[in-house]
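A single protein chain has been omitted; all remaining protein chains appear in their positions.
Labels run A, B, C, D and E following the written order; every chain starts at residue 1.
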Amino acid sequence: MPYVNIKITREGATAEQKATLIRKVTELLRDELGKNPSTTVVVIDEVDTDNWGIGGESVTVRRKRGS
Amino acid sequence: MPYVNIKITREGATAEQKATLIRKVTELLRDELGKNPSTTVVVIDEVDTDNWGIGGESVTVRRKRGS
Amino acid sequence: MPYVNIKITREGATAEQKATLIRKVTELLRDELGKNPSTTVVVIDEVDTDNWGIGGESVTVRRKRGS
Amino acid sequence: MPYVNIKITREGATAEQKATLIRKVTELLRDELGKNPSTTVVVIDEVDTDNWGIGGESVTVRRKRGS
Amino acid sequence: MPYVNIKITREGATAEQKATLIRKVTELLRDELGKNPSTTVVVIDEVDTDNWGIGGESVTVRRKRGS
Partner (left out) sequence: MPYVNIKITREGATAEQKATLIRKVTELLRDELGKNPSTTVVVIDEVDTDNWGIGGESVTVRRKRGS
């Protein structure tokens, strides 16, 4: 019955990569905590790099600086 | 003073349907818990079917299989 | 398949009130958007009044002021 | 190590304004709670006015009414 | 740089199980999407069964019915 929300920057993850992530996170919750896959919900949010900050800077700025 | 976040797959909900949902959820919190509508916030997130998983599969894949 | 998160201040909502809220929100999404109740997830978070702010003040402070 | 999620209506915030917001929220958590900026994450979500409700109405409707 | 929020019902997950979940989700994001583990944040929320609904019922009620 778990609900998993994964937030990543929007930088080209493919539908295949996201499908794999959904499958493997669901399996992980079944294997480690015995959670039922049929009611496990996974939602992936892709966030623009202007809208994601770490260390007080947006990812857009960090990418330009080469970080 | 409640905050309600509703996540649904992006599959054509209209502005009218979303306005109705906002109104009725707000009324429900007033009627059941006595919450003040004027400070009740509702945010609807529409999520691409590639980014929503249930049962270990994306909704895109489930729709193709006819589930 | 919707996911609904309802945040309210922790001020004595009963198990019965929360069960009613879960049922009626689920019915609302079925009636307004045709969503399948069997995969509709509702999570209620009850938040201490020290940890909820509106208008720049915590709810604890507002309650003391009589707001 | 904080995680901050800021949701605002999508009404033209610029990359510069969002970068300033990220910086200042990160500084606030350092100054008030001693949190380490290097692991402080800020995510800004911009939400369509059709999808944001307050007082039982969408922001789109409120804007039209002049509220 | 991902942020992962895992919500589960509060039903006795141990610190060891949660530590394993944190480690494996972080590895999964590194392996599938090339995400940097050092800035991957995982937050686990444990939710009372009265506060979690699926199929229009709280988990407390479902457990009593033997579902």
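In this section, contacts are C-beta pairs under 8 Å (C-beta built on N, C-alpha and C of every residue); 3 or more make two chains touch, one makes a residue touch a chain.
What you see is a predicted model, and the numbers here were worked out from it, not measured in a lab.
Student: Give me the visible chains that the unshown chain touches, in label order.
Tutor: Across the whole assembly, the hidden chain touches B, C, D, E.
Student: Over the whole complex, note the residues of chain D touching the chain we left out.
Tutor: 1-9, 13, 17, 20-21, 24-25, 28-29, 32-33, 35, 39, 52, 54, 59
Student: Can you list, in ascending order, the chain B residues touching the missing chain?
Tutor: Against the left-out chain, chain B lists 1, 3, 39, 41, 43.
Student: Considering the entire assembly, which residues of chain C contact the chain that has been omitted?
Tutor: Chain C touches the chain not shown through residues 7, 45, 47, 50-58, 60-61.
Heads up, the rule we're going with is that only the chains that are shown with their structure count from here on.
Student: Name whichever of A-C and B-D has more C-beta pairs touching across its two chains.
Tutor: Between A-C and B-D, contacts are more numerous in B-D.
Student: Roughly how far is chain A from chain C, centre to centre by C-alpha average, rounded to an integer in Å?
Tutor: About 25 Å, centre to centre.
Student: Spell out, as numbers or ranges, the residues of chain C touching 2 or more other chains.
Tutor: Answer for chain C, listing residues that touch two or more other chains: 1, 3, 25, 39, 41, 43.
Student: For each chain, which other chains does it touch, given as pairs?
Tutor: The list of touching pairs comes to A-B, A-C, A-D, A-E, B-C, B-D, C-E, D-E.
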